[in-house]
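Taken from a larger complex, these chains appear in their original positions, while the remainder are omitted.
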Amino acid sequence: MAILRRLPPIRRAEARFQHVEEEVLRGLRERMDALDPAASHHAEAFQNRLTISLEQDTDTLEMEIVQGLAGHLVSDEWRLLAALSDGSGYPLLTLRRARWRDSGEALHRYSSIGRSAGVYAQEYVPLYLARLINNGLAAALPERAALRMDYELCEGDATFREAQRRWGGERPPLKVRRETLVISPAGQRLWDTVMQLGEEER
Amino acid sequence: MAILRRLPPIRRAEARFQHVEEEVLRGLRERMDALDPAASHHAEAFQNRLTISLEQDTDTLEMEIVQGLAGHLVSDEWRLLAALSDGSGYPLLTLRRARWRDSGEALHRYSSIGRSAGVYAQEYVPLYLARLINNGLAAALPERAALRMDYELCEGDATFREAQRRWGGERPPLKVRRETLVISPAGQRLWDTVMQLGEEER
């Protein structure tokens, strides 16, 4: 992992992410400092805030949106987005409540992208995948024949087998689906924007 | 967009949202100021925190919950909730991994609500929709015949067609589903609560 984190693209990604995060903190501090506790419960202060809100410029709005969408990601999720950002597809195993041909709701996800991307907390990869997919930053596409060997390796993973065992007695039985993890178009756009923010600072 | 943002309901919504946000910041600042770094690693300080937690009054609890549920929304998502808050249904196109009659997992969402609500960053509408729906604030209901013309307009949208093209080669092929975007009952309740908080301040 130490070696991967030193590779230039990941290195730049982390530094730029940290930059965005600092902008959030700086903005928070400024707004905290600007709060006047004595005025907080008066209609006047409320009117002032309204005026400020309507005069907010587009740069501030854009920064607020990028921070809101990217700011809740933990550093490991940032590493996963970095690995996905070149458009690669990674093997993904999903435990689903599937019946017949129905795709069914995903209950647990596992992917070897955790190791490729050098995430620190491998045990939270299922959480990272749920968060990235359900918040629209990544997507689970159908199985890819080219990843056959990788699926087989994933199926032997200890944490994935533990999840399978844990829910092995359910009726109707849960099914394992082979899928492909990719970045979403909007996830790609968010990534590119954060990368550009970092570039502009240099 | 400038005109829409000046309409009274949206105007009030933004000001009230900003008010909630400021309450979060004020609470954060107070709690940061209250932290005594020297005491942080002692059992005594831990016991004190426990006592404070159990004595927390219901007003504080309610504010903490409203802030926790609404505080992570970006301003554009707030604009979408404002548009949905009168109970209207908006045309929604969802790209799904559907097979046969199966509804299938949503991979990408697009709705013209972005333009109606005057969101600033149109390119992030798919992210906003994923976040609102998966966090329980909005829901995707079945197609409505009355929206037929709107679905046709949505199907011509450049960003939606780009997502379709990007994943056009998948097998089995992804399907476009016409759906209806509405606010959820709990989303409505959260919206009404935030609106009331604003009113009480006036």
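By letter and in written order, the chains are A and B; residue numbering begins at 1 in each of them.
Note that in this section a residue touches a chain if its C-beta (ideal position, glycine included) is under 8 Å from a C-beta of that chain, and two chains touch if they have at least 3 such contacts.
Here the structure is a predicted model, which means the values were calculated and not measured.
The full homomeric assembly consists of 3 copies of the same chain, 2 of which are present in the displayed coordinates.
Please note the rule applied: only the chains that are shown with their structure count from here on.
Chain geometry summary: the mean Cα position of subunit A and that of subunit B are 17 Å apart.
Every residue of subunit A that touches subunit B in the complex is listed here, in rising order: 28, 31-32, 35, 37, 40-41, 43, 46, 49-50, 53-54, 58, 61-62, 64-65, 68-69, 72, 101-103, 106, 134-137, 139-142, 184-187, 189-190. The part of subunit B that touches subunit A in the complex is made up of residues 5-6, 11, 14-15, 18-19, 22, 25-26, 28-29, 72-76, 97-100, 102, 104-105, 107-109, 120-121, 123-124, 126-127, 129-131, 134, 159, 162-163, 166-167, 170-172, 198, 201-202.
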